[in-house]
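A single protein chain has been omitted; all remaining protein chains appear in their positions.
Showing subunit A:
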Amino acid sequence: MNLLGAAIDATINWHSVMFYVTSLIACGFALVVLLTNNIVRMAFALIVSLSAISGLLFLAGAYFVGTMQLMIYVGGTVVLLIFGVMLTAQKAFITMRTSAGDWLLGLLVGGTFLAVLVQLAFSIPQWESSSYQAKSDQELTAYVAELEQEIQSGKTLSQDQRQKLVQLEVEATQGEPQRTGEIGLALVGLRPDKDPQQSEGLSGYLLPFEIVSVHLLVVLVGAAYLARARRQQG
């Protein structure tokens, strides 16, 4: 029995199992979005797919981004999409027909994008293995061993050393906490996670954030203008 247990332990990592299940749901419903003709069913499949992606982010420990995904994409954008469908629907259920040209164009654009993304993903060495947890565990054990030696040589621990131990404990058990504040600071141009001496040029996400905001504002103004113009004509 112990042998079987060891075999299971060696082969099954339950975190990975959850990852595969969730990503299967995400990809499967993404395929449903592609293959179904009914727009409302498409929207529903999109919701499930996007929720599964937020589940993936939760599995990766990025709680803030996962919740953002739920709030913005699942809660906001898709509600708007369904609203649009409901307001523009002429019949009870709209079906969409895609011509061969559309398929070709879609495959071309999507395939190119996929190729770029895959290459990008594999070009970053940290993403190839999930050694983050193991690394923080190692760091913790190394530090504990260091402290143990110091104690055995008769020294008492200083406050700083205790603080560092607490910090390592937090990182080893919960991932890195308190990232929310750092994300907020990074959005306004400060990168507390980077060494200020090392970062060169533009740091932080202020410029993209600003561009996206202005873009959203333009879209809002345009939508308001279109809605007004139509009412005046009618």
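As a convention for this text, a residue touches a chain if its C-beta (ideal position, glycine included) is under 8 Å from a C-beta of that chain, and two chains touch if they have at least 3 such contacts; residues count from 1.
As a convention for this text, contacts and distances are computed from a predicted model.
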Name under which UniProt lists the unshown chain, selected from "Binding-protein-dependent transport systems inner membrane component", "NAD(P)H-flavin reductase", "NADH-quinone oxidoreductase subunit H" or "Thiamine ABC transporter permease protein ThiP": "NADH-quinone oxidoreductase subunit H"
Residue among A:19, A:63 or A:209 touching the omitted chain: A:63
Option from A:31, A:151 or A:223 whose C-beta touches the chain left out: A:151
Residues belonging to subunit A that touch the chain removed from view: 1-2, 4-9, 12, 14, 38, 40-41, 44, 47, 63-64, 67, 70-71, 74-75, 78-79, 82-83, 86, 92-93, 144, 147-148, 151-152, 157, 162, 165-167, 169-170, 173-174, 177-180
